[in-house]
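I have a structure here, written as structure tokens, and I will follow up with some questions on it.
Here we show just some of the chains, and they stay where they sit in the whole.
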Amino acid sequence: MLSVGIVGGTGYTGVELLRLLASHEGAAVTVLTSRAEAGRRVDDLFPNLRGLYDLTFTEPDARALAACDVVFFATPHNVAMNMVPEILATGSRVIDLSADYRIRDADLWSTWYGATHASPELLEAAVYGLPEYNREKMVTAQLVACPGCYPTSVQLGFMPLLAKGLIDPSHLIASSASGVSGAGRQAKIDNLLSEASDSFKAYSVKGHRHLPEIEQGLTDIAGERAQITFVPHLLPIVRGIQSTLFGRLRDRGADLQAVFEDYYGDAPFVDVLPAGVLPQTRTVKGANRCQLAVVVPQDRDTVVVLSVIDNLVKGASGQALQAMNIMFGLDESAGLRQVGLLP
Amino acid sequence: MLSVGIVGGTGYTGVELLRLLASHEGAAVTVLTSRAEAGRRVDDLFPNLRGLYDLTFTEPDARALAACDVVFFATPHNVAMNMVPEILATGSRVIDLSADYRIRDADLWSTWYGATHASPELLEAAVYGLPEYNREKMVTAQLVACPGCYPTSVQLGFMPLLAKGLIDPSHLIASSASGVSGAGRQAKIDNLLSEASDSFKAYSVKGHRHLPEIEQGLTDIAGERAQITFVPHLLPIVRGIQSTLFGRLRDRGADLQAVFEDYYGDAPFVDVLPAGVLPQTRTVKGANRCQLAVVVPQDRDTVVVLSVIDNLVKGASGQALQAMNIMFGLDESAGLRQVGLLP
Amino acid sequence: MLSVGIVGGTGYTGVELLRLLASHEGAAVTVLTSRAEAGRRVDDLFPNLRGLYDLTFTEPDARALAACDVVFFATPHNVAMNMVPEILATGSRVIDLSADYRIRDADLWSTWYGATHASPELLEAAVYGLPEYNREKMVTAQLVACPGCYPTSVQLGFMPLLAKGLIDPSHLIASSASGVSGAGRQAKIDNLLSEASDSFKAYSVKGHRHLPEIEQGLTDIAGERAQITFVPHLLPIVRGIQSTLFGRLRDRGADLQAVFEDYYGDAPFVDVLPAGVLPQTRTVKGANRCQLAVVVPQDRDTVVVLSVIDNLVKGASGQALQAMNIMFGLDESAGLRQVGLLP
């Protein structure tokens, strides 16, 4: 039985880790930290967990965490980079759900996150935790940086096309839309129901923090420099991301449906829908699953890929758990068999 | 042309006053204050108002307000009670949308609002601004206290039955539900879309601040002591209150549909629906209207009244504007001809 | 391994049974019928089930169903009552999620459901499947009638008070609100998103079909005639029922919190919240759980009980699966360990 620690368990990725781990047959949460809620029972804060956990939030403490086999960071950025070196030194392995170790270039990271990186020496060793791209490296990783929610949906959608050289990577376009839970459990007027419901808007169009991560990932996949115009939007729902992706085809003759089905034939959590079926976010709600469709409208030279995930599951906590399963040689689906809640 | 001042124009009742006043033929906003947003254009904060107002928020200033014929307080409680005496002294009339002058008993007010009242000497002179009950007193009032949103919906629903002595006032029940805008434009985790959408809950069941106001009003109407069990709920919508009211009939023979139609025959903003039609909140969205239905299920001895309003219009800013029209002898419908936004 | 048949698998209770059964370790669906969708793969209709079931809808066929250990009816009313006698005769046991066998009085059933009952001889033998009331009888039942969604929430809320004689059963009140999935997967204008979202309304106030079922159940529990004023409302959400219940206390001294905790101490799926905590529908979304709170506002003589369930789980398919587990001596939680999806 793996001993699991979670740093920052009061946010949405924290409670989602707890929901998923409750059905994991080979792992148990032993430490759960929160500065703000130390001393409070977790099921007092999250009553959906009543009867499942007899756990109380504690102050983050390196010694307690050192006793864990694996420590998840479900914290805002700028937290993990200060604590991870000490934890790794004790031999515990770390899975960071925040942005701290996603970008290999420390200067680029600083530009987008507005701070100097506290442990840049770990950036090269950190493994980018997208299993469909990086599974082998994850097996032995001491530190896994979980991809962001938007980057997961965009990279999984473009990957077959870029890996096969079927589209021009220099002018990619992603029009993505996310539920509000992606903004976290923070008191902000913009995310009030009265502000964000019954509406739709784009935001951060000039440049969103996920842009450099997306371009780094797509460049790795393509093997040549990728550039993307990425426009995120806010959906009046809690969970779900849909990315609508556009690329210019280099080769109009390819059977793209077959390319996708073949590419993801072995991926347990990427589901290429049958030709003619389009995904919707509700179908993957609560499930660790990416559903994809590929279409060439009017048989012209622009390909459209539709990619949906639950931002809190395949876009965050589910993917992190998938990483844990890979790192420790467990069944990759352990704790991840939830079925999408439809309707 | 009336000169209008608004204190606290950055909340939802403030922007709603501005939306309604934009179509008022006899009044113009000349002063708009906000401590937090002083110096900012109002249409920068509320882009729906672009092209309608060339106004900038200013610090609250008694002299500037003194130049207004009427000053609206669209502030949280505890603000108006400190500023109103000075404004009344200059001869301006005041319409307070907050709770400060709604309860005549200063001690009772203190119990529920957790502060000592700063101008208790005005409580007796303040006129409770429910036009369907108090129109005559409002004509000459210098200070009108606008009813709360829940109290408006509950009092309008019970009024015909209590005024005619048809139900027992000692054991009334109100199960009410409000959209989230009733909680104001404040950054609170509980009111995030991720927390409040796709859910429904009761709150403040032990005792909500509107309880003493409701009981005061119902007692006035009934002419005998009224007690009510009032359970408010939070709806996952922005605007709208529905109150479902239960009373024990004293007289089972009365034609209640006729009683209601007769009682509100002259009320321009209370609409008794035809027998068999039930109201819904969307029908009055954006409109200064209360729609009512009265039913006696299974012809037993319990009567059910359904009462819907838009909490920001008939439950707040629309009712305040109606008060202004009455106080200044204007057409009662001026600025209040918006039609419910359906669908 | 139990062999399970589902008649009418295209509605919301059908797909929900399939979602839950996918994680049941001791049962497998072998027959899935639908007249309208015969020949279509189930995961084509419900893409959340892709990878879980290799099943195609078939025409209902008594012989195929006879091979099942248990047959669920997830059909509209008036279907089961025609097919059940034949199935029972083959030795299969039946769990009916529809209303056909819930009311023991065939004439009363006819009054509310507008048809003559096709198999009234089974009404007395059918066991009302509310485990918290009827567990023992369910163990040996050949035919279980699953309670309606509203009746489940109302009965579980009132049960401790009525069973202990703490409230007057003659004038009970229930103000209930349900998500739209309760209306089923049927094309009706009233349930379009454009009609039902962003709004709230009462309906069927004169008399809802669940009224006689509720009164029958409450009368059984109380051991004396119970009457209730029941007002259902439509919530602009998919899943969830909250019932707000009002009763007049006979005994004001009782420790109601202790009464509830004691009464449900052994019930695995009824969760009495700690004093001061109020339930919300989102906390039980997707879970087979009823959460309850009991409050006496202002320490007067009216008690308020708040009861929430997911109408498709504890209000329908989860409760049906719980019945199956009880009938066949399985772990009562098998297939029912899903955690509420929060946020």
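Here the chain labels run A, B and C in written order, and each chain numbers its own residues starting at 1.
Throughout what follows, a contact is a pair of C-beta atoms (placed from the backbone, for glycine too) under 8 Å apart; a residue touches a chain by one contact, two chains touch by 3 or more.
From a predicted model like this one, the values you see are computed outputs, not experimental measurements.
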Please state: how many copies of the shared sequence does the complete assembly contain, given 3 in place? 4
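Note that only the chains that are shown with their structure count from here on.
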Comparing each chain's Cα average against the average over all protein Cα atoms, the nearest is chain C
Residue numbers at the chain B-chain C interface: does the shared fraction exceed half, giving same, or fall under half, giving different? same
Rotation, 0 to 180 degrees and nearest 5, that superposes chain A on copy chain C via CA atoms: 180
Taking each chain's centre as the mean of its C-alpha atoms, give the chain farthest from chain B. A
Chain A and chain B: spacing of chain centres that average the CA atoms, whole Å: 45
Cα-centroid distance, chain A relative to chain C, in whole angstrom: 36
For chain C, residue numbers touching 2 or more other chains are 198, 238, 279, 285, 343
Within the complex, which stretch of chain C touches chain A? 12, 15, 19, 22-23, 44, 46-52, 181, 185, 198, 238-239, 271, 273-274, 277, 279, 283-287, 291, 312, 337-343
Which stretch or stretches of chain A touch chain B in the complex? 12, 179-181, 183, 185-189, 191-198, 236-238
Taking the complex as given, what residues does chain B use to touch chain C? 171, 173, 175, 177, 194-195, 197-203, 205-207, 211, 227, 229-231, 233, 235-238, 240, 242, 244, 246, 248, 278-282, 285, 293, 295, 297-298, 300, 302, 304, 306, 308, 343
